[in-house]
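Certain chains of the assembly are absent from this excerpt, and the rest are unmoved.
For reference, chains read A, B and C in written order, and residue numbers begin at 1 within each chain.
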């Protein structure tokens, strides 16, 4: 069984990595699909996001990384994925995922979507909060793989992200 | 009894249409209030949003379509609406609507707001997800009236909307 | 338009009364449907629950009080109600009401259900919390009509209700 794990991975966190590791025990081959946001709003460019995933998943077998920019169901079909795998952390995730799931089913009901609930230590972790902490010069090494810590270090002037206090 | 059903309708979906059809059985006259977002962030211009509603509600009687840009309670008063009608899909809706309801009541407590819960097949449908799918060249014909499908077809270059994956 | 406002009213609270008063401005006749829980688990007997509603709604016109024990949709049909009215306080209410709404629609889709969101001062009020406070000899006069305060006073030995701390 081939699984597709899609996301923006901007950047990959330990929470994503945990879902990836658990997914490799469920499927025989795991495709990590990195969304190519054409609208360029991502913090890290697509190539960097892919590179950080590659470096962080070196220890895992049967993984391939692709990029995509169309509909998730089309991406799954083109890559011959049997199932789509997604992580669930909380209610907001559930609302969003349910919406996506139901709509995707109406676009193509041949691909099943399965959910893995995040481990409790990653329940509150997100790419956004990692960027927020890094932007404020906090220590992110507990939250992301080493490859990501390095990339943040290399960027001298941080591209501004909207502060989590703004909302 | 005159009812006001306000929204951005950017664009109208089958979910909106379902609330409109059900509302016409409750009130003797239904006014559809289209928000004129002065800040121009809408995907379709106001005139188009009104036109799509008009074409999609031709089969219904006792409907009028207006545009407004001030407070909802003022719009209701000016148009002599007795009640405001709103659709509820989920928790996020409920939070937002409760906030709006309570605040509106404090601004003017003479107009009642009633809620209709979306049919299950429209529970996960929103204007945003329709735009997302259309932007990615997916088939939206199951989710919106024919008038909307046409409008999307006519637009050759899509104005970009933020990808739902960005969050 | 005839509206049906169903519930257990065990006992009626100021929150229920607020929904009733607002409903009378929407419908020309309001039927208050009191559920006859055959399984006898209610705190107040059916007759008392009806009497407390009657005494608390004396100032309102065009109200009738009935009891019922079957399906809500059947009760609505028999009493020629055009719409069913329900109050929404929070998420738990929304889940429960959505479930009920969707299922009722599948049993009979000719009767519309409309929701009124509770005023903020009644958002946290429920019959259960009133019984809890009364049981613990607290002052409930801010939360229920005078008719209910009296009934609690008349009962010397309170029938035990499960403590809200048990969960």
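Keep in mind that, in the parts below, contacts are C-beta pairs under 8 Å (C-beta built on N, C-alpha and C of every residue); 3 or more make two chains touch, one makes a residue touch a chain.
Since we're looking at a predicted model, the values are computed, not measured.
**Q** Beyond the 3 copies placed here, what is the full number of copies in the complex?
**A** 6
Everything below uses one rule, namely that only the chains that are shown with their structure count from here on.
**Q** Taking the touch definition from the header, please name the shape of the chain graph: line, ring, star, complete or other.
**A** line
**Q** When you take the mean of every protein CA atom shown, which chain's own CA mean is nearest to it?
**A** Chain nearest the centroid of all protein C-alpha atoms: B.
**Q** Between subunit A and subunit B, what's the gap in Å when you average each chain's C-alpha atoms?
**A** 32
**Q** With chain centres defined as C-alpha means, what is the inter-centre distance between subunit A and subunit C in Å?
**A** Subunit A and subunit C have C-alpha centres separated by 47 Å.
**Q** Indicate the residues of subunit A shared as contacts by at least two other chains.
**A** none
**Q** Can you list the subunit B residues touching subunit A in their complex?
**A** By the definition above, subunit B touches subunit A via 90-92, 123-126, 129, 133, 136-139, 142-143, 160, 162-167.
**Q** Quick one: in the complex, what on subunit A touches subunit B?
**A** Against subunit B, the touching part of subunit A is residues 6-8, 35, 37-39, 41-42, 69-71, 73-74, 91, 95-96, 98-100, 102-103, 106-107, 128.
**Q** Can you tell me which positions in subunit C touch subunit B when the two form their complex?
**A** 1, 22, 25-26, 82-83, 88, 91, 94, 97-98, 101-102, 105, 112-117, 119-120
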